[in-house]
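Removed from the display is one protein chain of the complex; every other protein chain stays in position.
First chain written, first letter: the chains are A and B, and each begins at residue 1.
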Amino acid sequence: MISEVQNNPSAILRVERLSMKFGGLIAINDLNFEAKRGAITALIGPNGAGKTTVFNCITGFYKPTEGMLTLTRQNGEEYLLERMADFVITKKAKVARTFQNIRLFSGLTVLENLLVAQHNPLMLSSGFTVLGLLGFPTYKKAAGDAIEKARFWLEKINLVDRADDPAGDLPYGAQRRLEIARAMCTEPELLCLDEPAAGLNARESAELNKLLLDIRAETGTSILLIEHDMSVVMEISDHVVVLEYGTKISDGTPDTVKNDPKVIAAYLGVEDEEVVELIEQAEAAGVDDITAAVDLLSTEALHEIEEAHPDAAPVELIPAAAIADGASSKVKSARKPAAKKTQAAPATSKIKAGSTSNALEAPRAGKADKLILIKGIGPVNERKLNEHGIFHFDQIAAWKKADIVAAEAYLAFDGRIAREDWIGQAKKLAKEGQAKPAQKKTGGAK
Amino acid sequence: MTQPQALLSIENVETYYGNIRALSGVTVHANPGEIVTLIGANGAGKSTLMMTIFGMPRARTGRIIFDGKDITKMPTHEIARLRIAQSPEGRRIFPRMTVQENLQMGASLDNLQFFDEDARMVFDLFPRLKERINQRGGTLSGGEQQMLAIGRALMARPRLLLLDEPSLGLAPLIIKHIFEAIRELNKNTGLTVFLVEQNAFGALKLADRGYVMVNGIVKMSGSSADLLANPEVRAAYLEGGRH
Partner (left out) sequence: MKPIVDIEPKESDSVFAKALKEGLVAGALALGLFCLIVGFRTEQNIRNELILTQRWGLLAIFVAVAAVARFLITYTAPWREERKKTRRVVEAKEPSAFRKSFPKIGLGLLFIYPFLVILILAAYNGSMMGGLQGSLKYVDNFGIQILIYVMLAWGLNIVVGLAGLLDLGYVAFYAVGAYSYALLSAHFGFSFWLLLPMAGIFAATWGVILGFPVLRLRGDYLAIVTLAFGEIIRLILINWTVVTKGTFGISGIAKATLFGIPFVPGPNGFAALLGLPNSGVYYKIFLYYLILLLALLTAWVTIRLRRMPIGRAWEALREDEIACRSLGINTTTTKLTAFATGAMFGGFAGSFFAARQGFVSPESFVFLESAIILAMVVLGGMGSLVGIAIAAAVMIGGTELLRELEFLKLVFGNDFTPELYRMLLFGLAMIVVMVWKPRGFAGSREPSAFLHKRKMVSGEFTKEGHG
């Protein structure tokens, strides 16, 4: 049966031209993708990209504004999910789901949770309650079978011992597993998991991987998965679909998606933050050659990177770093420090490039003013200003428009200097000559 | 009072849920300007400790001292007024209020004096929230709600920021972004941060010191580098895939 499922190439779910609008907000825009039968398909993307909305459309909790969702069951029956009520989708089309914020029946026991999931078959065998109420043996047998099935899944998720405890009493990771088991008790052909690894630690997510692979191998269930944990997505999924702002930006195997610059820019960010740190260090030290930068690393840090990526030697990481650099300038707001330092790096003289007109080599009389007295300048900004040759209030007070632009460029502020009236503050402070805090002022904006 | 240098010190605290002991003899402290992280498996009692600082539930024994003041029995709202802000487990944003209003609620202790400035800072951190400024909290996606919860905590201009799994449900890019922001805030303003995380690797990279909690007991503590290097910690929390 398993091989049959896996050999079947046809898609279990086809999403065609799916759009979902909430008032003026477009949550999903003309989305197309397929989930293959017997495969694990992952849906990833930034927060608010519309992933959960896609799930809600598939499981009938939302009615899509436009588009077609076709589910083909193993027996060949086709269902148009957008026309069906949520509970009918689970009952007839055999789609089950879990929720981002776990929705267990917390006051029912673990076992009862799994029995509720078998409501529909039990309802039939109890003759819609009437036969069951009168104590017919068919129901007794069915109830026994239901408990056995629950026990099977409890063994799978390692919770047999806690079967009679309230579900709300389980630790978070166990609740996640129980929710998956509960969904499986409806005997789905497509299992939709909304962030199953959220809040799990590394070990627990590794266990989750195993559970999901087990489920697929033993029951042939196809899995559709929303997940941010790349250790889950990249390891177990056969196919990854990436959404951003409700549109598909990439689609393919985990490897292609992982290396897709669009995905890196929008979602993954740079692959290895250690490498970026390393490049930043190198740039800060004015080293152009990356291999030299690698030497800068302590052996311990190097060891760490190796352990995290046993398959990648540090030198091989360099091309990734190049992509990283491109990515970081693209997502400027996200990675300000990196972008800043890249700009600043080429200058090797004491005063860095892009400085203001009245920069000094060193503070007058060897003592700089306390620039942090200006509201809006913190220790970090003060350091940066010093690096750029600004040490005194009167320097700031004398800034022209071009200077402000230059200063804002290296402080990565836009408009803040004017807004917070640094120049006015500086003038005042320079006049007073002596430090008189401006902190009681509520800021120039008001 | 015995440790004037610590901003927050939790001494020998025990907390119960009904008859079940959730924390036993927990002693943890955070010095001013430090980032301290608490790691441990699910159900170890990390979030309980977070909530115990706020008096929900109350510590049955032991003392919690913030800035030299015993807050063990202080009402929760008064604890919050000492500028301890929290981004709690499960986000707990106000679902029927807009993003703007949620942020205002966070800043309400300040009479909105610094509102514009702080809101700008939050929007710089999470541009996504700015796009959704007039949307109701409940209609945000899970990750956006998480951003809002963190943003709301920051609006209080806290002296001590408690973050309960800030990375939960967020895209990898945003997680890095948040961790960076925490680091920046810590550097620039000397904000003390107490961080609970499942993402042990990320948390330990960020923090100065760390505690490891197992079944309501602090099993280990030390500098982040030491914990990262510790084979036991590696085996329990870092192995099996990396974040």
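Basically, a residue touches a chain if its C-beta (ideal position, glycine included) is under 8 Å from a C-beta of that chain, and two chains touch if they have at least 3 such contacts.
Quick caveat, the model's predicted, so the values are computed rather than measured.
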{"item": "Selected residue (touches chain absent from view) among A:Met123, A:Leu213, A:Ala398 or A:Ala430", "value": "A:Met123"}
{"item": "Touch criterion as defined above, residue of A:Arg14, A:Lys91 or A:Lys156 at the omitted chain", "value": "A:Lys91"}
{"item": "Residue in contact with the excluded chain [from A:Lys21, A:Arg151 or A:Lys262]", "value": "A:Arg151"}
{"item": "Interface with the unshown chain - residue positions in chain A", "value": "59, 61, 86-88, 90-91, 96-97, 99, 103-109, 111-112, 115-120, 122-123, 126, 128-129, 132-133, 139, 143, 147, 150-151, 154, 160, 163-169, 182-183, 186"}
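In this text, only the chains that are shown with their structure count from here on.
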{"item": "Where chain A and chain B are represented by their mean Cα positions, the distance between them in whole Å", "value": "19"}
{"item": "Of chain B, residues touching chain A in the complex", "value": "39, 41-43, 90, 113-114, 116-117, 124, 127-128, 132, 135, 139-144, 146-147, 165, 168-177, 180, 184, 187-189, 198-201, 228-229, 236-243"}
{"item": "In the complex, chain A residues that touch chain B", "value": "22, 25, 44-53, 100-101, 170-174, 195, 198-207, 209, 228-232, 235, 266-269, 273, 300, 304, 308, 331, 333-335, 337, 378-380, 442-443, 445-446"}
